[in-house]
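A quick write-up on the structure given underneath.
Yeah, one chain of the complex is gone here, protein chain that is, but the others are all in their spots.
Let's turn to subunit A:
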Amino acid sequence: MLRQGDNALILSQQLCKLCGKGPALEEDMALANVALDLLGQTRMWLTYAAELEGLGRSEDHLAYLRDAHQMRCCLIVEQPNGDYGFTLMRQFLFDTWHYFLMQGLTRSSDPRIAEIAEKSLKEVTYHLRRSGDLVVRLGDGTPESRQRMQSALDALWSYSGEMFIYDEIDDQMVAQGVAPDAADLRASFLEHAGEIFAEATLAMPPADAWMHKGGKVGKHSEHLGYTLAEMQFLQRAYPGADW
């Protein structure tokens, strides 16, 4: 739960940084929309995680009072926004995985998870359609936009595999029928990403390339600390305030 919640939380925070900075008014709206969707999903996951934990903590505790080493998000979501192509590529890789994961989770043996996934899937379907569409437009756009998308893809690819590197927690989830199998997810991910990149005239790096990992167990890149410092400042300064 925590992992799902943290992924959505941090990516949402990243997208919020772009508010008012998008390349066009409509893109600004769309990015904010995606950020809000993800934040809504964050709240559902973290609320459930807090309940399961049973320590009387709330979604706000989990979002604002954990430090980087306690965060369980994948490394890809904490990567900086970069240029717009980079933001979109990060979004597309995340959305693709997110979509197939939510699809799998709607069949989860845990009814609460299935319910959250059901609700999220509607939103994620739109996210994926939009980011895929823009990757194609920019990849198959001008020489400059194509070059930017390719370098974004090359830079982000090594962060795209962490979602499929399962540890004991994941394996337990699969065994209990709570979460879908990594190999299936990865196959769907590669197939969809491959189709979009082909259409976008981008070269997809090899599927067996070396992949970063560590985010899921709290070993993060140097970027997350800055994001958290900004995000948590007020709650750290005035702990326990009502808002």
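As a working rule, a residue touches a chain if its C-beta (ideal position, glycine included) is under 8 Å from a C-beta of that chain, and two chains touch if they have at least 3 such contacts; residues count from 1.
In the analysis below, contacts and distances are computed from a predicted model.
Asker: Among "1,2-phenylacetyl-CoA epoxidase subunit B", "Energy-coupling factor transporter ATP-binding protein EcfA1", "Light-independent protochlorophyllide reductase subunit B" or "Phycocyanobilin lyase subunit alpha", find the name that the UniProt record gives to the complex chain excluded from display.
Answerer: From the choices "1,2-phenylacetyl-CoA epoxidase subunit B", "Energy-coupling factor transporter ATP-binding protein EcfA1", "Light-independent protochlorophyllide reductase subunit B" or "Phycocyanobilin lyase subunit alpha", the unshown chain carries the UniProt name "1,2-phenylacetyl-CoA epoxidase subunit B".
Asker: Any idea which of A:His98, A:Arg130, A:Arg148 or A:His192 touches the chain not displayed?
Answerer: Within the whole complex, the residue contacting the unshown chain is A:Arg130.
Asker: Looking beyond the chains shown, say which of A:Glu26, A:Glu168, A:Glu222 or A:Asp242 touches the absent one.
Answerer: Of these options, the touching residue for the absent chain is A:Glu26.
Asker: For subunit A, enumerate the residues touching the unshown chain of the complex.
Answerer: 24-26, 29-30, 33, 126, 130, 133
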